[in-house]
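The complex is shown incomplete by one protein chain, all other protein chains being positioned as in the whole.
We just call them A, B and C in the order they show up, numbering each chain from 1.
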Amino acid sequence: MRRKVCIVVTARPSYARIKTVLQAVRDHPDLQLQLVIAASALLDRYGSAIDVIRADGFEPDAQVYMILEGENLTTMAKSTGLGLLELATVFDNLRPDIVVSVADRFETLATAVAASYMNIPTVHVQGGEITGSIDEKVRHAVTKLADAHFVCTQRAGENVIRMGEREDRVFLTGCPSIDIAAEVARSPELTIDPLESFGGTGPDLDLSDGYLVVLQHPVTTEHREAMLQVEETLHATRDSGLPVLWFWPNVDAGSDGTSKGIRVFREQEDLQNMHFFRNMPPEDFLRLLIGGSGIIGNSSVAIRECSYLGVPAVNIGSRQGGRERGRNVLDVEHDRDAILEAALAQAAARRHDCDPLYGDGSAGTRIADLLATIDIGIEKRLTY
Amino acid sequence: MRRKVCIVVTARPSYARIKTVLQAVRDHPDLQLQLVIAASALLDRYGSAIDVIRADGFEPDAQVYMILEGENLTTMAKSTGLGLLELATVFDNLRPDIVVSVADRFETLATAVAASYMNIPTVHVQGGEITGSIDEKVRHAVTKLADAHFVCTQRAGENVIRMGEREDRVFLTGCPSIDIAAEVARSPELTIDPLESFGGTGPDLDLSDGYLVVLQHPVTTEHREAMLQVEETLHATRDSGLPVLWFWPNVDAGSDGTSKGIRVFREQEDLQNMHFFRNMPPEDFLRLLIGGSGIIGNSSVAIRECSYLGVPAVNIGSRQGGRERGRNVLDVEHDRDAILEAALAQAAARRHDCDPLYGDGSAGTRIADLLATIDIGIEKRLTY
Amino acid sequence: MRRKVCIVVTARPSYARIKTVLQAVRDHPDLQLQLVIAASALLDRYGSAIDVIRADGFEPDAQVYMILEGENLTTMAKSTGLGLLELATVFDNLRPDIVVSVADRFETLATAVAASYMNIPTVHVQGGEITGSIDEKVRHAVTKLADAHFVCTQRAGENVIRMGEREDRVFLTGCPSIDIAAEVARSPELTIDPLESFGGTGPDLDLSDGYLVVLQHPVTTEHREAMLQVEETLHATRDSGLPVLWFWPNVDAGSDGTSKGIRVFREQEDLQNMHFFRNMPPEDFLRLLIGGSGIIGNSSVAIRECSYLGVPAVNIGSRQGGRERGRNVLDVEHDRDAILEAALAQAAARRHDCDPLYGDGSAGTRIADLLATIDIGIEKRLTY
Partner (left out) sequence: MRRKVCIVVTARPSYARIKTVLQAVRDHPDLQLQLVIAASALLDRYGSAIDVIRADGFEPDAQVYMILEGENLTTMAKSTGLGLLELATVFDNLRPDIVVSVADRFETLATAVAASYMNIPTVHVQGGEITGSIDEKVRHAVTKLADAHFVCTQRAGENVIRMGEREDRVFLTGCPSIDIAAEVARSPELTIDPLESFGGTGPDLDLSDGYLVVLQHPVTTEHREAMLQVEETLHATRDSGLPVLWFWPNVDAGSDGTSKGIRVFREQEDLQNMHFFRNMPPEDFLRLLIGGSGIIGNSSVAIRECSYLGVPAVNIGSRQGGRERGRNVLDVEHDRDAILEAALAQAAARRHDCDPLYGDGSAGTRIADLLATIDIGIEKRLTY
């Protein structure tokens, strides 16, 4: 009998982080994929990941609306509670043998709590890393609930073990997002015109002499400052003179602050060099990065995929603080001058070498093989 | 302005663990107590802690029904989700400055998630200890969500720090349950007849020549065996010939197994020496222990309060596994012969000396003073 | 393409009311049955209808725990809210063409709200009747949400139309519970010994010279009096001298009052002639009624099935007030003398003739045929 592996995808960026695992589990002879799509992955205004997932050939076994309106910290907590409430029903009906909880978004804690409370062996992908904000608490809380850990870096694995997890339950698989990066790196040419294919708003831009890509998310524990912070990035990239391709942030408490900052700036300023996108398939997004002059903002893509791809990155503020990084990253504060200077320096720099810090491109199959074979119980204790 | 400290009490045993903190916070000039009563603390069949709490002079600021019927693992997860959903609303309306999450019951994770997600500084009392079952996962997950830690033992504090928490946020306060034990130890005489005052079911028993007290909870991750396990204890204590005062278990997935085991045994056997109680005020319960021949079962009272009080204890099975213990404890498996032998040995033994392993009786005031003065932010990272 | 008909069963008694519809829908060539089991139908202490349903060959498409512990009016409201929340997810995943809401239990409103809000054509079975308590409000609220009405009596149909429903959407089908009664009436012999087959508690009773069957539910809007009320019935039936087969009530706010009344009475009195049952398959229960001296209490079975079967009934108090009844029913207040007198009178009376007031035994197939063929939109207005 094949092991039923239930994977809960709650957001567009999480899908990129787990896609090759979905494929490898689906294709594995000893595994049966149970796919649950929930939270912002179902929502139009966060890019309808569900449509992309279906287009990639996956049909969800269940879908669960769970995000409350309000985009504040109260609704973030309530959404997680609602998710926990409903995912328990979903697991009760699907009866998986293993549940996979992905990374560290606030709502992913619901997956880990439901599964661990229901005595379903729980696997955490991407634990042990260090960052800022609520993600840090979520990530390590999930580690303490999970029964096995598929980590992305050597040091992340060490961290998980130091937190008291059993060494024989920690596996260095690399990050599934690097699998996509590795595949893209094998055919790096962007075959479409992004402005034509993905619309967005703003002027037509000539991308032939380089361009910046911007992706900046609100930082939940500082969400009142989100509007001020994004203004710095808006000024800096506008003043760079380079064409700027700006991607809207995904759902989080405070996204309202960031989004409002962008909206206000757009209305007040005449933005000749900036084009705004809602969303794009991860592969095209990566090709866009490979072909460009660098990525600006606080997305983990700049740290993870871009280290593998050698794309120069300007990382702003505390959101990725503590996360291991390669040589492709320049860190700056939320300061327009510093951002501008770093962006221009990166745009002038050469591409960096491939750095397999976060994986070598085989995480998906490695994880599926482990899911099919590892012996994971649900009982554990601090190893101290 | 006084700091608003919100404490969420979710069960009868948790109340005993936090009562002196409630008192000390209420009486502290720089603190304002916000009391939330939730979960099984509101329910008749788990001893209506709410009535005891009111009788002790506390009026709740909010009460929240959140336990789903079913007493299985699915409803345990759902109850936690419901608690998270509603506690977020409660915190949003009460706007506390600090939230206190008590110990490691499954539903206490809801308190910690709601508070930490809402950027309310979150304090965990009784972290860092090691036990079996789902409590182990809950406890350490709460540690990773909390911003400060009031631990009961030296080793627990070391464990919290090893898990990556900041040393300056970990405080050895001792366990508030020991405060009650210390007070009881100063006037240890039971002034009431328990059978008369607390009713219960079963024959009148002569307690003048010693008696056993039994308190056995189901172990959630083995809940199908709960019925078999309790049978061993039932046989052993019945066969001891000593009068037995048996207390029903509190709410947990699987309590049905334990309770059913008790019910079936009572119907099948003629129990001349066993009397069954639903509940008793903690002080009377401790005096009952002091005056008796020992405690049998898997309650943490046997490990914590009884180490301070020097009451002999027979600890059965895995539930308290890993928890530090004093010399008053004999550990046995779920085996009627082993339980009987240990019970008789303990009944024949002398009282043990007071062991301040879990506290010296001043935890309540110490914690209130810390709550009034410590500087706790909500931002943290693994200290590795 | 077959119409997908989703039927939500939330309690043991509701199953008896809809069982022949489940069968007829499952067997209908143009229909596909989607079965959802929820609420107390999943719970041990309300007789685990789920086990009976599975034994009858139905496999649920989804099951939803939704009853909160507490058995008070607050938890009754919350359970309904939780049901609504989760049934919406279930319908979103199952995508039924028609949803069937059964009768008038409090939680059935969740089915009707979820379906009607989601623009799924909603059918109500057993509307238009008049009774006491919260059921009255629930029943008519469901009528106003439903798009078609399958009523049990002529007068019930008239009532639905008078409330402003379209005449062409009201169908007199009879009650599916009568289908079972009709089938039982064709082979009325009880082939098992109930005490042997269904256990229960209490003395062995000799049933050969007649016996009373008692089924009394708490009346939610008077729930504090439930304990007093049941005492009257307990006294009356004990004093009847006849063997008494007493069935525990099903879940409702206040069941605690009724159940506690029974428990206290059992402990205080020496009950030589009373045996208590948790549950029994509906067919056996009806055969038990046919073979006995009458039914006592406030169950609708006494009004509905027993009118068809001609079983004498003593109906106590307000719960069935307003409901149409046949000649088999004597109505009395919650008064031990009146109950005793009526019980003895009924026990001495002859069996009544079959009265097809609530149906002729073909409701199931009639309803399935209608579900397969009727044209129901979701738009409606008061017809005045």
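A few remarks follow.
The rule is simple: a contact is a pair of C-beta atoms (placed from the backbone, for glycine too) under 8 Å apart; a residue touches a chain by one contact, two chains touch by 3 or more.
Bear in mind that the values here come from a model prediction, so they are computed numbers and not experimental data.
Touch with the chain that is not drawn comes from one residue among B:D92, B:E158 or B:D355, which is B:D92. The chain not shown here is touched by just one of A:G70, A:G291 or A:P356, and that residue is A:G70. Here one chain is not drawn; of C:S116, C:N328 or C:Q346, the residue touching it is C:S116. Considering the whole complex, the residue from C:I53, C:I67, C:L82 or C:L245 that touches the absent chain is C:L82. Residue positions on subunit C in contact with the hidden chain: 73-78, 80-89, 91-92, 106, 109-110, 113-114, 116-119, 130-134, 136-137, 140-145, 158-159, 162-164, 220-221, 321-322, 378-382, 384, in rising order. Interface with the hidden chain, as seen from subunit B, comprises residues 62-65, 82, 85-86, 89, 92-93. With the whole complex as reference, residues 40, 42-45, 65-70, 74-75, 78, 82, 201, 256 of subunit A touch the missing chain.
Everything below uses one rule, namely that only the chains that are shown with their structure count from here on.
The most central chain, judged by C-alpha centres against the centre of all protein C-alpha atoms, is B. With centres defined as mean CA coordinates, subunit C is found 51 Å away from subunit A.
We define each chain's centre as the mean of its Cα atoms; on that basis subunit B and subunit C are separated by 42 Å. The set of subunit C residues that touch two or more partner chains comprises 65, 82.
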